[in-house]
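Below: one structure, written as structure tokens.
Omission of a single protein chain aside, the complex is shown with its protein chains in their original locations.
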Amino acid sequence: SKRATPAAGGSATGKTAAQVKVALVPGGPHPYFQPWKGAGVQAKTDFGLGETTFNETSGWDQTKQNDVIKSLAAQGYNAFGIFGVSPDNINSTFTDLEKQGFQVASLASCPAGNKNAAAFCLSTDVESAAYKAAKAAIEAMGGKGNLVHLTGNKVDSNTQRRIVGVQKAVDEAGGKVVLVQTITDIDVDLQSAQKAVADLLAARGKDVQGIVTTAYNPAVAAAAGVKQAGLSTKVVAIDDDKTILAGISDGSVSATVTQNPVGQGYVGSYVLMKLSTGCTMKQPGLVVDSGSFVVTKANVATYDTQRQARTTELKKAFDTDYLSCG
Amino acid sequence: MRLIATDLVKVFPGVRALDGVTIDLRPGTVHALLGENGAGKSTLIKILTGVHKPDGGTLRLVPDGWQAPGDAAGGAGGRELHFGGPADAQLAGIGVVHQERNLVPAFSVAENIALQRMPRSRGLVDRAAVRRLAQGCLAELEVELDLDRPVAELSVAQMQLVEVAKALATDSRLLLLDEPTSALTSEESDHLYAVVRRLRDQGRIVVLVSHKLEEVFAVADTVTVLRDGRSVARGLALGNLTRSQVVDLMVGRAHADIELGARSVDPRATPALELEAVSTAGGHRDVSLVVRPGEILGLYGLVGAGRSELARAVLGLDTITSGRLLVGGRPVTIGSVGQALREHRIGYVTENRKEEGIFLEQTVSRNVTVTVWDRLARWGVVRDRSEDTVLARYVDRLGIRLSGPRQLAGQLSGGNQQKLSLAKWLAADCAVLIIDEPTVGIDVRTKAAFHELIAELAEGGLAILLISSDLPEVVTLADRIAVMRDHQLVGEVDNDHHYTTMSGRVIRLVHGESQESGAAEAGASETGAPETGTLETGAPRPGVPAA
Amino acid sequence: MPDTTTSTASQAEPEAPAPAPVDQRRRGLPWWANPRVGLVAVVVALVAIFSGLRPSFLDVDLTLVPMQADITVFVVVGLAQLAVLSLGHMNLAVPRMAALSAFAAGFTYDKLHAPLVVGLLAALLVGTLVGALAGGIITWTGVNSFVVTLALDFGLLGLVALLYSWFTSGVAFSLHPDGMDALRSDTFNDYCAGPICGPPVPLVVPIAVVALVVVGVLFRFSRLGREILMCGSNARAALLSGIPVSRRVIQAHALSGLLCGLAGWLLAINNGAFSASVGENFLLPSFLAPVLGGTLLAGGAVSVVGTLLGAILNSVIQKGLNLLQFEVDQLQIYIGVVLLVALSLDRVRHVLADRRGVRP
Partner (left out) sequence: MTLPSLVETAAGPSGPRVRASLRGTEVVLAGLALAAFVVLAVTTGGNLVEPATLRAVFQFLAVPMVIGLSQMVVLAVGQMNLSVGVLTGLTAVAAAALMADRGWPAWLAVLAALVLGLVVGLANGLLVVLTRINGFIITLATMTIISGVRYGINGTGTYQGYSDGLVSLGRASVLGIPTVFLAAVVVAVLVWLFFARAVRGRQLLASGGNPLAARLSGISNDTSLVIAHALSGLLAGVAGVLVLALSGSVNASIGDDLLLPSFAAPIIGGVALAGGVVSVLGTCLAAFIVRLVDVAQAQYNINPRWVDLVVGAVVLGAVLLSQKRIGRGGT
């Protein structure tokens, strides 16, 4: 006969805020996640959480990430905001954690497929972010010409979604824009990205009017590469690391699509607290878009206000629409 | 300079390799160091050259003309030596040829010779000086070799000559030679010994380890004999000793030379192994041989004549391009050693023990039973106990000295390793055994035992093809002697077991019928391997003195 | 304890010679000269230190059970590398052999709706075939195994991505066969006969135990394993002793492939999906476990028990440092340092043993 699994995390609900210890676990070290640190600290003071921590030691290895999460749980953390290294596997991790009585949020990326086993997923819609980026690139190109897409690990379903998003934007251009090449697997290190960009520009620099990048290292490399080659190719980058923002300011980057990591960390922690203290999701597994924003030279100084507004809005939406606290 | 070692002790796990050895080496002598396999000769040499640190005893160097004025250091006077490594020994003026070959395979001949004292200018190798040095040493040995050739491409004999040249290059006052002639022909050995005598006459000390007592008696002045790690005779004048006295010292008991009578072989018996006009990709042309059950066919020739390669062709390791191979009267094609062993019961004891014969890092028992695992296995599983039974049989029969079945083969002395390499084929229970240079580096008693064993195997009905460059050995053992030269058979003689007559006939065959026929030499080198011809420069002498 | 450990260790597999020319398998050495004892000591010491610093290190559900599941995978990964280290070869394609095998399993589940065990067999079969292919290329061409498996890894990387793009909508199979989730998350403790429940051991653990025993027996007792070791020890001598060296090389690589298949399947079960990223991070652990356990890169000697201990050591270090919650940079540094110290302790032990015995 099969014994019921004991709830190691204690009762899932009914804690006080001070008993809630939130761990924010990114997939590995990456500039994108750095705002989570501050967001966690802010959430702790704002909502009176017992503890928040930020642990990026997963090193882009799903096995290690599972290990890290379990270690954090053993340390007494009972609510988790997780960016799954492998979107295909992460639902199993979520299920396991929930079985053991922990609150889980999928942050910054949702599991692959249509099912989300976490309580909710608060992330950029990667496909739509890529779509927006491609749109921005096409606009910068003047609505026609050849476009190249540079991105990361091809055996990651998020990469697949980005490819779909870019393709969609290109399709919508009605044949005036051609996606000449999609280069994957150049996010491992900056040198590979630089090499790929140099080769690309050497091979068809003059025929490429736009480059849309949906991964960090390729974005940095493309901005620098185009600038160095003195080409008029338009580069659209991803995120708002200061290197990229510098590129926007000096014109080497036409636009960047920023996401809302602060909002994910902050609101994510908040909702995890709410769930731990007795609220439930009206619709478990709900996917919420944390917003993506096209930043150009015009709004580079002000986009953050827009983003903060979005964060406030998100929190309110959870309070009023998504959570039921009885 | 005079080197005195007192009460040296060296312990290896499970063995006291040296257990109180004293040796006194005086200038201007050739000092023979004798002993059976595993007696500790190589260990002593390694201590004298800083390779091993002794666990006890002292090494003392007495400079020339030293007047020992009762110095504080100790009785015999002089300076006590503590070698931190081989380099220290070199600095002290000690040069050595180790028993194992120690060359850098990818380096050229010249560079290997000069390795110990690389001539340099401003941190760079002075290549002209390297060549000069190497050339000088080779010239002293009267050997011609391509200085720029990587030693990996040389034959075993050539490598050994490079080793000797390398030891000469250090210009040392004390030269230690650990079986320097094991892969050399008698002519090459003679050249070497001429050099040794010259060095002695210059006032240097030469220590010679050899199992070839004829050579020892011909060249050495004094002798130290080791037995079981102890020096049982120290610096005796060799002139006062007979061969059998020396052997008695080594063996530790009275010893009789073994007389091996001729075997009676039925000439009508179906040949166990027959080669019919075999030509190979390796260059053999029309080689025909017959070995019958119970018969030993000696295959003599100079090193490099192509005998080992012929064996390889029989085993399917080299391609036979034409001709037929018959086993037990039936034509066969052999594709691998495994097939030769399991389907045709042919075994091959390689001449190249270290590289091809044994597994240095494996246990002794695995080394012996590797050929019979298929028979020992039950359900694919081999049990240690059944292995040990097999091993025990051959340990006794061959007198292999080991500390236990789990000892690593690499820890055995050279001679015992050679026995392992034979034991594996005895265990395999073959009908035909090709034995290649079986007694290189083997002491007299073991050699005699080996000979007895080989004869016994033949008497038991085994067909044996004995490849050997040791003429006395061939004459002792073989029923017939085939002679090979430049990958061709140049003749076959029935053995009458009289060394004087047989050696004359065989050596004439080797050198193309008549001694002075330079034309025959030249003609042969057109067809065969010209490189190997360079080894035979100098006046050909029928080498081996009668015992 | 030490005595039983040493004796089982030395019975279970041929021991590895020391890196120095002198071997430690000499007689008359103290029991602690056995490398496995050193490893056990290091593991015990680390466990003591970590559980002293963080009592949660001994938490059954959150630490010990997941650790066992990890060790299960990495022991098999280590064995996969060990299978070719026995020859003195390397298999750099371990990650992608695992990925391809996992694809095969996922394919049978998703497309053929096969039961769990059929997918396992498919994974093993595919792994074996790819491994044999690697071995075949190595023997037929005589090219170094490092190069062949490196190139093969590249090739398979592309192939796996292509296969997933052909047969799935993304890069993973979404369907889970029956029993997969139970196998992943259950322990024997979840199954009770009346009041008695099993130990808190994950259901996957016995699979690794079987692999360990089979590989151990193979290399210790079987003719096949011994002949492979002989080939690793001296290929020329092996050939001249009638061992079919080419066949043994192919068999060792096939075994490596088979174990890669098993490891890939186990990881997919553990992580919950058959995806293209299975095995991505296998390469370093595959070397770490056997080498920490005393298997030489030179071939001719392997240590199966050592591989288990190496995998455990590796896992303990990871887990302990995770619990100590270092930043990512410190974590890396400490892992490296602890590895170095663990290895050097082994060396200290050698030196002491040599003092007791003799100098090399």
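Chains here go by letter, A, B and C, matching the order in which they are written, and residues are numbered from 1 within each.
Heads up, the rule we're going with is that a contact is a pair of C-beta atoms (placed from the backbone, for glycine too) under 8 Å apart; a residue touches a chain by one contact, two chains touch by 3 or more.
Worth saying up front: this structure is predicted, and the values here are computed from it rather than measured.
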Among displayed chains, the one left out touches A, B, C
Per the definition of touch given earlier, which of A:Ala202, A:Ala309 or A:Cys325 contacts the omitted chain? A:Ala202
Contacting the left-out chain in the complete assembly, out of A:Gln62, A:Gln75 or A:Gln194: A:Gln194
Residue among A:Lys15, A:Lys64 or A:Lys154 touching the omitted chain: A:Lys154
Which of A:Ala224, A:Ile238 or A:Val262 contacts the chain that the document leaves out: A:Ala224
Among the options A:Asn66, A:Ser157 or A:Thr182, the absent chain makes contact with A:Thr182
Chain A residues touching the chain left out here are 29-31, 33-34, 154, 180-185, 188-192, 194-196, 198-205, 217, 220-221, 224, 228-229, 241-243, 246
Across the whole complex, list the residues on chain B that are touched by the chain not included here. 49, 51, 85-87, 90, 96, 98, 100, 102-107, 111, 115-116, 118, 120, 123-125, 127, 149-150, 152-153, 166, 281, 317-318, 355
Of the residues in chain C, which ones touch the absent chain? 18-21, 87-89, 92, 137-139, 141-148, 150-159, 161-162, 165, 231-236, 238-239, 245-246, 249, 284, 287-288, 291-292, 296-300, 327-337, 339-340, 343-344, 346-347, 350
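Throughout what follows, only the chains that are shown with their structure count from here on.
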Using mean CA coordinates as chain centres, what's the chain B-chain C distance in Å? 44
Once you find the CA centre of chain A and the CA centre of chain C, what distance in Å lies between them? 34
By the touch definition above, chain C meets two or more other chains at residues none
In the complex of these two chains, what residues of chain C are touching chain B? 17, 22-23, 25-29, 217, 221-224, 226-227, 229-230, 233-234, 236-244, 300-301, 357-359
Chain C partner contacts - residues on chain B that touch it in the complex: 11-14, 53, 55, 315, 317, 336-338, 340-342, 348, 350, 355-362, 366, 370-371, 373-374, 376-377, 380-383, 403-404, 406, 408, 410-411, 424, 428
How about chain C: which of its residues touch chain A in the complex? 54, 56-57, 59, 61-63, 66, 70, 73, 160-161, 164, 170-172, 174, 181, 184-185, 189-193, 197, 267, 270-273, 275-277, 280-281, 318-319, 322-323, 325-328, 331
